[in-house]
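Of the protein chains in this complex, all but one are displayed in their positions.
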Amino acid sequence: MSEHQFRFVASDRRVREDRRFVAGKGNFVADVDLPGALHVALVTCPHAAARITSIDKRAALKIPGVHYVLDGAELAAGTDVLIAGLDTPNVPRRPLAFEVARYSGEWVVAVVAETRAQAEDAAEAIEIDYEPLPFVLDAEKAMEKGSPLVHEAHGSNVLLDKTFVWGEVEKDFAASPRKLALRVKWGRSSTVPIETFGVVARWDSWRDILDVWASIQMPRYAEQIAAALKIPATSVRVHYDVDVGGSYGVKRGIKHSVLVGYLARRLGAPVRLIEDRLENMRGGDAHGPERLFDVEVAFDNDGIVRSMKLRALENLGAYAGRSPFQLGKPIGAIVGPYKIKSVEYRALAVVTNKTTQDAVRGFGQGPTNLALERAMDEIANKLKLDRLEVRRRNLIHRDEFPYLIPSGTTYDSGDYETVIAKVLADTNYDELIKERDRLRTDGKLAGIGIAACLEPSGGNATFEALLNPKITTSTFMDSCRLNVDGNGTITATMHTTSSGQGHETLVGTVIGEVLQVDPDVVRVTRPDSLNSLPSGTPVGSRMAIMLGGAAFHAAQKLKAKLTAIAAHDLGIPLERAVYEQGNVYDRDKPANRRTWAELVGIAYRNMHRMPAGMEPGLAFSHIYPVPTGGTLPTADGRVQMYPCFSFEFHLVLLSIDPDLGTPEILRYRVGHDCGTQINPKIVRGMTMGGIAHGIGAALYEEFAYNDEGQLIAQSFMDYLLPSSHEVPAVKIIDHETPSPLTVLGQKGSGESGYLGAPAAIANAVNDALKPLGITINTLPLKVSKLGDLIAEARGK
Amino acid sequence: MKAAPFAYSRPADIDEACALLAADDGARVIAGGQTLVPMMAMRLARPTRLVDIARIASLSYVREDKGGIAIGACTRQCVIERDALVAKRLPLLARAIPFIGHAATRARGTIGGSLAHADPAAELPLIAVTLDATLSYRAGGKTGDIAARDFFTGLMITALPAGACLTGVRFPVWHGEKVGVGFHEVNARRSDFAFVAAAAQVDLDAGGKCRRIAIGIGAATDVPIRLESAERQLTGGALDEKTVSEAVRTALADIEPLDDLHASAAYRRRAAATLAARAIADAKADAHAH
Partner (left out) sequence: MRIELSVNGVKHALDIEERTTLLDALRDHFALKGAHAGCEHGVCGACTVLVDGMAVRSCLMFAPQAEGSTITTIEGVTPGPGELSPIQDAFCETHGMQCGYCTPAMVLTAHALLAGNPAPTREQIVEAISGNICRCTGYAQIVEAIALAAERMRGANAPVEPRR
């Protein structure tokens, strides 16, 4: 239990959403049954790149139950292109391929039928002639002169090539006695939720409203649907009370939604697209980063890092929405938890003929942390210093916060040494080294992995303006509405979907904390998009900060109004009125009080007892802007990005069977500091789940392609998700360094674990293979690859 | 991922099942469905008719048979897993069964289904080949037997005649005093299809020398194989580590391992040697424990 000044925050409360989930009574998109709904199945391109020369729908249209067959030409004529993040007008993206298909699995034709099975039958009967085109799969090859162009009109495959120089990089490099360079590859993986993306839409032509239910996690979703369909945004009503079966960033289904919205309007019937797993893996456009880092670090003989050059090359796939911005977000924590004084960063993003990416948990921070932490280990190895010691020498100290990093972001607070000390108090580092050495003596390969990583949180997405100067957005907000009705019951609203983060519990807890009433009496609802205030949605590990902040302030407004009504009714100055657990009393004469029920009664029914000019009722809303927000980048590319920085320190002991190459995680400790934990059960779950994702990305998961551009890991038989056997027991050691910027000192924790686990595991594997002289910097670290490297090193 | 349309029959007995198979060459047997249904969902298999034999009682049994153990084709893997006769008489089969898929798939999957499907990475074909099992089938009115070593002819191809239905499999029992078994797999995740699997059964004499040994390798090549040269070399010996390692390595020198997304051919060859040696060491220790 925590020793806090809080009543409800930070205590071990149940998550109210859990009740419906254990009974199977969630409201997932596939559960939404609209009478007369028609089902969509997709016809996908089998080639890595091809011109679509003809589409024959006749046989398909004859199949019983088939209502319609939609091709890319018709859809392109009836909709606008999907909104992209970068300024790349010659790289248009549409739900169905138009004239050219650019990756194997891209959606070419949509068949609509009375059942999904009939739609699939008809999809098989569509005959499409393709003229295969040259294609490119590798990002470095895509940059070469003479490479096939994924989008001819764009003139090259490069969508982004921007170099930032913060500080005196060349000078610092020249002055440093030591340098080293390494190449680190984050393999193409993603968060792959168990529920695929789904969307159901229905057009009401009498009210001009498109109702949309979707498994969505996306900012400005309703707007983008409206823009593509060329209808007013007030004609799109997204139902936020759909439970999303996991997203972790990727459920951006804008192409699915525009497709289904178009069909719903065209056909005058509800239309439903629930991706099957093959559609999802190949063409759902939910792949994650595939990033190649070239890192150069300049350091001195004590391991102090003076400067760093980082080139990040991203293989975007064939199209891009917001995914290139995943090169920008890490700029806000580009030096990690270290005092590196100057940085050069080149952000490069190219298109290739692979599946399109979307936002993945961490938005690029996980891969960047991998590059940073591999570099720290290699520095230690070069100098023959202990890897933990080298980190200690570079860490930002607790008394140096707020800390301004070269790229212009200020870190709010942190106490990295204490988090590390707590982990080491739990697990003696020297003993761990001895244990590793004992395993080695027993013939195993064994290694210790460390990672010290930041989790930027709060979602101040100024990377948009940084990477696309046409964007001048400096407002990032969230909102909460609070209403106490005439009976005194409390309802709060939140204005987005959730995918397991427990936001209803979050809102109830924060409001309960402010009002000093049981959080469980606070009803939390999700109105639809037409009845909502602005929300940035759960991205950027922002909701505890932002929704928590909005709910907090709305509740404060309620508290203030109740206090003012009471003071007026008691005939005392405002300063003497004390609010306590819903009642208000006179500080000088506590027996003089008004109860919650009385105050509600006055607000609703006794205008004559209200302060002059005060609105009746008890309705409040608060739109909360992101702390430290409101600025745009300087001319030299510096800007404040996310406001709050959580910290995680991973300590892993891993062994590898030298003959089989199979890794086994023997011990896993993680120190985690996300400031005040509004609900510890939720925070723990996030970290554990993030570590599981990280284990997958490090050891098992890859969207592998063959040389023909076919995705060969397209089902769960080949794309390997960690089961309970693959995730070891993890001990989380908590610390709380509150943020000075947030209402309760909370920082985000939605990405915790995932941002550091791959780095820690990669470092452990490298430590294990070091005695054989092997270095491996490519994820995933697959069994066969490890086995082959070990055999080669042993000369077998 | 909805299957293509098909007709469905649930015959009351094996005769009716065979008649249905004979009447339509697009008809396929379904028992547990754990491998067939995913293939149908992906439309890789498109039978015109499913002949559901899962509930034909005469096809589900575990019994003694001429000194061996006979198991009906429709016997569920979870039943075999719990069977006392199997545990006592077919320890290698008992050892391997928990490695098959997950409890939820063993609840439905049958031994016949796994054998007939002949996935190279499946455990049951490997055990059948290692123990020299005999597979029985019905086709029309006729019955036939095929030795396991002749049954698996290619990647997911068997010697079952067209329209035939597997009815059962008979495993010989080793009756020695000191019989021991070993089974090892390597895969990415614990319950995946193996990259390589090795099964070993040994019979030691009173002095601890190997009287008889069977070594099977699965998942490395397109069909399960026996390491016959190693078996010959190791019979009569003490099964010491060095001799075992050499014998196994020699036997594997000429195989053509599979190469795919999950494991290279070189990896499979090396892992086969490692796992075979470990399986033999386990079998030896197991035999000594008796």
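Residue numbering begins at 1 within each chain, and the chains themselves are lettered A and B in the order written.
In the analysis below, a residue touches a chain if its C-beta (ideal position, glycine included) is under 8 Å from a C-beta of that chain, and two chains touch if they have at least 3 such contacts.
The structure displayed is predicted, hence computed values, not measured ones.
**Q** Please identify which of the visible chains the hidden chain touches across the whole complex.
**A** A, B
**Q** Give the residue, chosen from A:Leu34, A:Ala76 or A:Ala117, that touches the chain omitted from the document.
**A** Checking the options A:Leu34, A:Ala76 or A:Ala117, the one contacting the hidden chain is A:Ala117.
**Q** Could you tell me which of A:Val15, A:Ala84, A:Ile340 or A:Leu515 touches the chain that is not displayed?
**A** A:Val15
**Q** Which is it among B:Gln34, B:Ser114 or B:Gln233 that touches the chain not included here?
**A** Checking the options B:Gln34, B:Ser114 or B:Gln233, the one contacting the hidden chain is B:Gln34.
**Q** Residues on chain A that touch the omitted chain in the whole complex?
**A** Residues of chain A in contact with the hidden chain: 14-15, 17-26, 28, 30-31, 33, 117, 191-196, 243-248, 274, 276-277, 499-502, 681-682, 684-693, 715-717, 721-725, 727, 729-730, 753.
**Q** Can you list, in ascending order, the chain B residues touching the missing chain?
**A** Against the missing chain, chain B presents residues 1-8, 10, 30, 33-34, 37-38, 40-42, 50, 52, 54-55, 78, 101-105, 107-108, 190-191.
In the analysis below, only the chains that are shown with their structure count from here on.
**Q** Roughly how far is chain A from chain B, going centre to centre by Cα mean, in whole Å?
**A** Spacing between the chain centres: roughly 44 Å.
**Q** Taking the complex as given, what residues does chain A use to touch chain B?
**A** Touching chain B: residues 116-117, 120-121, 124, 276-278, 659-662, 699-700, 704, 712-713, 715, 717-718, 720, 722-723, 725-726, 782-784, 787-788, 791, 796 of chain A.
**Q** Could you list, by residue number, the parts of chain B that touch chain A in their complex?
**A** Result: residues 1-5, 42-43, 186-193, 195, 261-264, 266-267, 270-271, 274-275 of chain B touch chain A.
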